[in-house]
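For this view, one protein chain was removed and the others were kept in their places.
Coming up: chain A.
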Amino acid sequence: MEERELVEYFRGQIREDPDVASAVAAIRSLLEFLKRDQSETILGLRENMTQAIHRLQEADPSVAVSSGGELFLRFISLTSLEHPDLSQCKNVMIERGELFLKKISLSRGKVGKLCHTFIKDGAKILTHSSSRVVLKVLENAAADNKRFTVKLMAEKLRKLSIPVTVVLDAAVGYILEKVDLVIVGAEGVVESGGVINKIGTYQMAVCSKAHNKPFYVVAESFKFVRLYPLNQQDVPDRFKYKADVLKTAEDLNQEHPLIDYTPSSLITLLFTDLGVLTPSAVSDELIKLYL
């Protein structure tokens, strides 16, 4: 399968189902690539896969695609260890891949169910940019007849008849005294338990810490990444800026980054499909996977 076809397939997936997480779309495209791959050896397969993942990352620079890709690569390595014969290995991989996809498409529902008990009746919630997971959480909570007002989310919430107020990023500090809790999604969850999310999340976290409001993050488990940034500069450039910007810009310091890093000390709890985790539990989960 040509790399161009792969990127087309990936974009097609996102077009057909705009609600799908970009990591899921990436994994689906990689599985399709696997099915059509012609290599004779496992090493060849791995190399093709690595190239394909790079290509996808160029097409969509988000952290989620990177974590999804790494997970898939890990998946291949684990399976190939058990079945050294290529054709048998491939069949097992395809079967397991389908199962994996099915499970992770349910993960958003699981997260929604876990989180909605933390939202009390009449709560005021602050959130940031458009996250489909947070939307699912609020949907579940709304079904349970809890009233709440939400700031800074899209028209989708109005459709669910939840009272919404849109607030400027700069007004976060101003509005925080009226808010009961803050819930955000994540593009990636890093090893220290911190998160990478749309720019503006970090200042929301710092403000909510100053006001003593709980700061919750909802994320599916396939977003866990093997990164350990110590500060904002440590986040790799390929996530911060779009691919074309990376190629054409002369001085990256002049460009506006798309994401920022929120350290784990500012996060109260993480809601994932693996359960409710404290930030210190995240690295444990990652070790379990990559060990």
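Quick note on the criterion: a residue touches a chain if its C-beta (ideal position, glycine included) is under 8 Å from a C-beta of that chain, and two chains touch if they have at least 3 such contacts; residues count from 1.
Methods note: contacts and distances are computed from a predicted model.
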Chain not displayed: protein name in its UniProt record ("DNA repair protein RAD51 homolog 4", "Small ribosomal subunit protein mS39", "Ubiquinone biosynthesis O-methyltransferase, mitochondrial" or "Translation initiation factor eIF2B subunit beta"): "Translation initiation factor eIF2B subunit beta"
Candidates A:A23, A:A64 or A:I104 - the one touching the absent chain: A:I104
Candidates A:I42, A:V195 or A:L277 - the one touching the absent chain: A:L277
Candidates A:L78, A:V166, A:A210 or A:L230 - the one touching the absent chain: A:L78
Touching residues (missing chain, whole complex) on chain A: 71, 74-75, 78-79, 92, 95-96, 99-100, 103-104, 117-118, 120, 221-222, 224, 268-269, 273-278, 280-281, 284-286, 288-289, 291
